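Every protein chain of the complex appears in place save one, which is left out.
Each chain gets a letter, A, B, C, D, E, F and G, in the order it is written, and its residues are counted from 1.
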Amino acid sequence: MDKPLVGILMGSDSDLPVMQKVAEVLTQLGIPWEMDISSAHRLPEKTADYARTARERGIEVLVCGAGMAAHLAGVVASHTTLPVIGVPLKSGELAGLDALYSTVQMPPGIPVATVAINGGKNAGYLAASILSIKRPELAESLVRFREATRKELEARSSELQTEIRKNRQG
Amino acid sequence: MDKPLVGILMGSDSDLPVMQKVAEVLTQLGIPWEMDISSAHRLPEKTADYARTARERGIEVLVCGAGMAAHLAGVVASHTTLPVIGVPLKSGELAGLDALYSTVQMPPGIPVATVAINGGKNAGYLAASILSIKRPELAESLVRFREATRKELEARSSELQTEIRKNRQG
Amino acid sequence: MDKPLVGILMGSDSDLPVMQKVAEVLTQLGIPWEMDISSAHRLPEKTADYARTARERGIEVLVCGAGMAAHLAGVVASHTTLPVIGVPLKSGELAGLDALYSTVQMPPGIPVATVAINGGKNAGYLAASILSIKRPELAESLVRFREATRKELEARSSELQTEIRKNRQG
Amino acid sequence: MDKPLVGILMGSDSDLPVMQKVAEVLTQLGIPWEMDISSAHRLPEKTADYARTARERGIEVLVCGAGMAAHLAGVVASHTTLPVIGVPLKSGELAGLDALYSTVQMPPGIPVATVAINGGKNAGYLAASILSIKRPELAESLVRFREATRKELEARSSELQTEIRKNRQG
Amino acid sequence: MDKPLVGILMGSDSDLPVMQKVAEVLTQLGIPWEMDISSAHRLPEKTADYARTARERGIEVLVCGAGMAAHLAGVVASHTTLPVIGVPLKSGELAGLDALYSTVQMPPGIPVATVAINGGKNAGYLAASILSIKRPELAESLVRFREATRKELEARSSELQTEIRKNRQG
Amino acid sequence: MDKPLVGILMGSDSDLPVMQKVAEVLTQLGIPWEMDISSAHRLPEKTADYARTARERGIEVLVCGAGMAAHLAGVVASHTTLPVIGVPLKSGELAGLDALYSTVQMPPGIPVATVAINGGKNAGYLAASILSIKRPELAESLVRFREATRKELEARSSELQTEIRKNRQG
Amino acid sequence: MDKPLVGILMGSDSDLPVMQKVAEVLTQLGIPWEMDISSAHRLPEKTADYARTARERGIEVLVCGAGMAAHLAGVVASHTTLPVIGVPLKSGELAGLDALYSTVQMPPGIPVATVAINGGKNAGYLAASILSIKRPELAESLVRFREATRKELEARSSELQTEIRKNRQG
Partner (left out) sequence: MDKPLVGILMGSDSDLPVMQKVAEVLTQLGIPWEMDISSAHRLPEKTADYARTARERGIEVLVCGAGMAAHLAGVVASHTTLPVIGVPLKSGELAGLDALYSTVQMPPGIPVATVAINGGKNAGYLAASILSIKRPELAESLVRFREATRKELEARSSELQTEIRKNRQG
């Protein structure tokens, strides 16, 4: 496998089900990635080191997922000037709203590109969009993916029409 | 001025005070930009055309600001595979929470990189981070900006210490 | 079946369970309808075309259901001057509140007639109310439906009284 | 003036600033209206009578504005099968969220077509959309209004471009 | 059974599980009650008549439970000067928050005494408190109930202490 | 003045502007009241004593106003079996939502009759409703008050009609 | 067992599953504790006595858990100057948000140290942090616990790397 372009971090291994979707989307689009568990609070030095060395190791986009008072994406962003995507995770009792606010409401100077609560897939697509600004073939892959999505939706639309016709005749 | 790399769109000219900060940050960092008013609802064709032609016109990042049921960033993202940054704007009675949800909670496949409510500055810095993955000199500018921010904060810290000492002696 | 008067659109086939209730109510009231899957983000051109041609095809009311950052109703409304009813759907983690805000908080000029979260039935009754302004027989059907509802509720009230009496005597 | 087609009701005369915008939009579009103060709670009989007799008096759409535990639109809808548009008004401490929930979350059978908090203008445009299904000339007026809105937005876009050019040259 | 002092109303028979607890508490305290299904929206005349005649029929407190845009308590309160207790019911997607706002945020002049979401029991105890201002024996019953509650809680406290001691010795 | 029937408590003298409205309504209706500042947290013993002795001193209804984590009404209710009305006050940053939840969401056994945020007036009317169950003349006063409210609203309705006619002729 | 340093109180025995975690953490760290059921509303005198005598009985930190309109921590804090930790518990329909606001939004003068909704574990660690200011050996235990947490997280990180490598080779 090629040298990773995207670094995926999560605060706990219970975050894996959502964060694996980031990796799946990247793999589908042929983008090499690495993935690790770190934590803004329990492994602050490892997290800071990871963020500080990411660019020199060839990483171009970071994706961070965390729940509750989700500080991971913000802490990572404070140690790198690479684009950092934050995935607020549902965990605890507040449906992920705590994680959304803790991720998106960053103060001026240290932005986090936030996606939907549990939005692992979109974090993958957003990373691909970012990488596509220097890789025309990736832009084409994204166009092909969208075309496939369209086809799939159109197929479902046709199925629905068939089903409706049947019900009406039946 | 060089060919714009960032396209800034807003839904109404009342959004200008926040969206101008995107342009100010980009100008500070030497990144050429263009800015226009369009609207997902009132100028849907213009908006779609703008998004569809952005990549071929040399734009690499799009920044969209809108309030209330803020559809602009999502609609733009549906017509391009470039990275789209959404700025939820406070307008109307719900403190921008409606715009935040309408911007960040995008369904899988069409991501919007969302920043804080009224987060014009961070939209600029996020655009710069994205552009920096193919422009090492921009990465350096971002490092210098952070350094300057640090210095400024340290200066304020010193002033505070001086003031505290004075009050204690006084 | 007659030419459809109501066009029902949904963003994904997972929205079918709620949106089918719109069709059921319309069928009960003898109002012809059509139903399709489209998506503001994944099939923007199809969505725009559908909306733009609806009036000339004889459609008089459009009903759109979508979840999360629900843009479907707003995008449809931007391409037609027909009345557009929006059904915010629960999907994702925010209990449909994101869809409610994204549907109801439309900026001035492009209204969406919003019903309750997952309010498929009421979307059907609202469509019928709208159609009734030019069809007196439909107004009568609605009155008969309300009468039936009243009777049903009164029957349940009687059952409850009987049950209470039994319990007291028992 | 012609016989009113739209009946505008509000719960208190403090609601006039928002509800007057409904009337202004209707007047602009040449739609005759009537307007009155009633209250679901303080004038329940008047409110019920008004709703019950609306259709026979030639009214085709009702628009109701109320704040806090806003029951007016729901109560009116329970006494008529005409389409009822609800305008949740900001009043009290909860930014109109109480009025939004009290208006939009109607139980099955009695729908209210809800617009944005303080969305007086859109209530007017929605009423016009509904009336347009039996009045082709009104559909054309709405198209002309949208065209005018587009032109206005395009003019502002041009002004912005001029201003940006000036600033860059200056 | 004696003539009812408390009238319990609910908007639908699906509200019975919560509203039955009102009756259970009243029965425990020896307070006669009546219970019926009515609906602010589907049976507005019955609801109004019920409220208007309640005082002359000997009812002293009304308890109304409804979900979503819960108008029942407010509509009842607008037709009587008896104290009306509102029980906001969880139903639909918003966890009862819509019912809470629709019940408690009543405009000046028509109060509803609101208890917790699904707070059937407390509606019963509140009704008893109100009735106790003219029935000293009921005040005593309430004191005895509180004493019993205290005893029960103290028993559980003792059990917990025993269990803790066992665990420590074990 | 007669012996007070209603005891009005507030947590701080900054709550006076809202709580004075309780007294004004009671005075209007001829109901004697007493008013004091106490605090669930800063004067817990005084608060408990006040509540415990209220019934024997002839008080029949207690009205408690407090902001933020508003415990006053709940604490008072835990020391008396008299009906306790809670007025959640806006204070601090959360628009009174904290006070609303802290007042209305009481656990089973200790109810608080909650009115709207800053709902001083309705606390007064609710107290009067409660007192009216043993004082027919108060029930009549409440009916007269409602009649006056109706007249006033009808007068405003007439004024509005006059104004509309003028504008149309002018 | 040594004399307890931490007193754990809960409003009901249904709160035990969360509050037991406080005790587990303390036991792990070798801190003696006591635990009891009391209630701000149902056992106000016991609760006040417990709080008032805590310091003289050798207790140094109090931990209080309650749900809904959670008054327990605030009431305890009003009767002692010891540090009081509040654990807002999820119970009822509002996901613990009511308990969070009722616990954290204390008015000036009577603070409650609030942890996350259902945050029993962190209440234990916070109590240990507080006790550590006079017990150096406890500070060391806390450092060892954090070290163990780090090791555990690093082990999971290694496992994840192994699994990723396997998947890639497989």
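Keep this in mind: a residue touches a chain if its C-beta (ideal position, glycine included) is under 8 Å from a C-beta of that chain, and two chains touch if they have at least 3 such contacts.
Note that the structure is a prediction, hence the values are computed from the model and not measured.
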item: Touch partners, limited to displayed chains, of the chain removed from view; value: A, B, F, G
item: Option touching the unshown chain, where F:Ile31, F:Met68, F:Val84 or F:Ala139 are the choices; value: F:Met68
item: Touch with the omitted chain, as defined above, among B:Gly65, B:Pro83, B:Gly96 or B:Gly124; value: B:Gly96
item: Residue of A:Ser78, A:Asn122, A:Ser141 or A:Ser157 touching the missing chain in the full complex; value: A:Ser78
item: In chain F, positions touching the absent partner; value: 1, 12-13, 16, 35-39, 42-43, 46, 68-69, 92-95
item: Touching residues (missing chain, whole complex) on chain G; value: 55, 60-61, 81-85, 100, 104-117, 119, 121-123, 125-126, 129-134, 139, 142-143, 145-146, 149
item: Interface residues of chain B (partner: the chain not displayed); value: 90, 95-97, 116-118, 146, 149-150, 153-154, 156-157, 159-161, 164, 168
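Just so it is clear, only the chains that are shown with their structure count from here on.
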item: Chain pair with the higher count of C-beta pairs in contact (F-G, A-C); value: F-G
item: Rounded Å distance between chain C and chain G, as computed from the means of their C-alpha atoms; value: 48
item: Chain C and chain E: spacing of chain centres that average the CA atoms, whole Å; value: 34
item: Averaged-CA centre spacing for the pair chain E and chain D, given as whole angstrom; value: 36
item: Contacts with 2+ other chains: residues of chain A; value: 95, 116-117, 146, 149
item: Chains that touch, pairwise; value: A-B, A-C, A-G, B-C, B-D, C-D, C-E, D-E, D-F, E-F, E-G, F-G
